[in-house]
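After the structure tokens below, expect a handful of questions from me.
One protein chain is absent from this view; the other protein chains keep their places.
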Amino acid sequence: MGQATAAQVSEAVVSGSSVGKTFANGTVVALDDANFSIEKGSFISLVGPSGCGKSTLLRLIAGLIEPTSGALHLHGTRVDGPRQDVAMMFQRATLLEWRTAVENVLLPTEMRGKVTSADRDRAMELLKLVGLGDFAFSFPAQLSGGMQQRVALARLLQTGADVLLLDEPFGALDEFTRERLNIELLRIVGEIGATTIFVTHNISEAIFLADQVYVMTPRPGRIARVIDVPLARPRELSVQLSPEFNHLVEEARVTLGAL
Amino acid sequence: MADPFPEVRPNRLWGLSRLVPHLALFAAIIALWEVSVRAGLITSIMIPRPSAIGAAIVDLYFVTGTIWPHFFVTLTEAVVGFLIGAGIAIALAVGSSLSDPFKRYVTPYAIVLNVTPGIALTPIIIAWFGFGMGSKMALAAVISFFPIFVNTLTGLTQPDGEREELFRSLGASHVQIFWKLRVPSALPLMFAGLKIGLTTALIGAVVAEFAQATHGVGVLMNRFSFQLNMGASIATLLSMTLIGLILFYTMEFLDDRTVFWRREERRAAASRARARAWKRRTGK
Partner (left out) sequence: MAATAISRGMPRSGMSTGMRRILTHGGIFVALILAWEVGARTGFLDPLFFPKPSAILASFWRIYFVQGNIWYHLYVSLGLVFAGFAAGSILGIALGSLVGFNSLVRRFIKPYVIVLEATPRIAVAPLLIAALGFGAQSKIAIIMLVCFFAPFINTLSGVVNVNEEKLELFKSLGASKMQILRKLVLPEAVPVIMAGERLALTAALSGVLVAEFIQRDQGIGSLILVYTRNLNMASAFACIFTLTIVGFLIFKGMEILDRRIAFWNHEDGMARVGALRKGRWAKQAEA
């Protein structure tokens, strides 16, 4: 994996050149010289242990923090703040407990201006898409953890952004719910053709979901390796038992020094 | 604050089967008390007979009706004083949460107000505001200020990094973040402060009445005590309890309705209400 060529940059939906981020007056190097180029419609996983900079990279792309060096580009323009063509989903559902599910989904629209009936219809449709059509008027406290994250997913989609950033969104859930939601996620982003960047510390999950895995290492945080995942789509859970899959896991582990 | 009765939720004291043992116990206590006093086991100077208290209650409330004007005077003093204190406290707390310099200027004075026993100001406040209801309301306002201020400020400034990030990622303005995130999440703490403030406002009103007043249950308390009319004194005390309960349950009700998402029954009701409103608006 090398520098993004000019041709790739123009095709790429998200790209970064020599992106670096330090905290605490330069004493903490969260991310060092990251170069990457992501094609439209692809699914990228960022995987690595704590401190490898994966969440930092995600927030840089989201425009929530500024790079100390280098630059990021989204749809050809430079990233210098939160924008409407990229949306982020967090590890905890961060729903507002005083709003019903559908009102939570409408939050992005409210931020941008008046809510029209078209927006409302869309919100309902999205809830149905994530399987919560019957729970539109439930409050977060009445929903399970998995359901809350599905509402958060619907809210993410409500933004209409075609670049989706997910920061370990299902990490707080049990493994079975997580697997189910991952499959749902793949189906949905495939349907709408979104470009997805997914952060996780679980190697198998990273490989299962992605077209490309950015393996990141800490101290300083950097993209150590990009592993292509040429497995067929739609992905079945059983692919995790295949030799190809395990070979990829091995590659990742070796890069991380965990083998 | 501490919750000493965690298992008894909600306050379903209204079920008949639940009520009976409590009533029985109460009746037993009253009976025992009455007998003890009549038999001379307890001196009736300090502790009057329940029947004397009962007689005083009937007299004050229904026969002469003496207590009613005083009852409403004290109630008004407490409520108005509370509203003034709460108004100022919330305004200052909101200002402090929005502006760091403002907070730094206000906080030292608020702390000074907190460590000074507000009751000490009673004679001064009476000198300033006179013998009428004004001084009682003023003392009530002064005493109720701090708990409301500190709770509202804590509620508005509690760290909520993840959700703030969410709002920022959606491009929300500061105003939007304030009204749609900070204010709703501050409500539970604010109401906790309001409850404390209301109770202390009542104390302020009563203490000011002790010092100097013509009307109010505090005045009656003073009068009856020094006439050594213990039955009437305790009847007056119970009137204060009644005022306290009215205030407390009114605030509980407001809390329940405003911060509706904390209680299961309210959530279900609110869900249904929202679903209906949605149908009306979208016609689906």
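Going by the order they are written in, the chains are A and B; count residues from 1 in each one.
Note that a residue touches a chain if its C-beta (ideal position, glycine included) is under 8 Å from a C-beta of that chain, and two chains touch if they have at least 3 such contacts.
Please read all numbers here as calculations on a predicted model, not as lab measurements.
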Selected from B:P69, B:G87 or B:P123 as touching the chain missing from the view: B:P123
Among B:V150, B:I203 or B:V259, the residue in touch with the chain that has been omitted: B:I203
Subunit B residues touching the omitted chain (full complex): 2-6, 8, 13, 21-22, 25, 45-46, 104-105, 108, 112, 114-124, 126-128, 168, 199, 202-203, 206-207, 210-211, 218, 221-222, 225-226, 228, 230, 233-234, 237, 240-241, 244-245, 247-248
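Note that in this section only the chains that are shown with their structure count from here on.
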Separation of subunit A from subunit B, taking each centre as the mean of its C-alpha atoms, in whole Å: 48
Contacting residues of subunit B [partner subunit A, same complex]: 162-163, 165-172, 176, 180-181, 184, 259-261, 264, 267-268, 270-272, 274-275, 278, 281-282
Of all residues in subunit A, those that touch subunit B in their complex: 62-64, 82-84, 87-88, 90, 92, 94, 96-98, 100, 102-103, 107-108, 110-112, 117, 120-121, 136-139, 141-142, 159
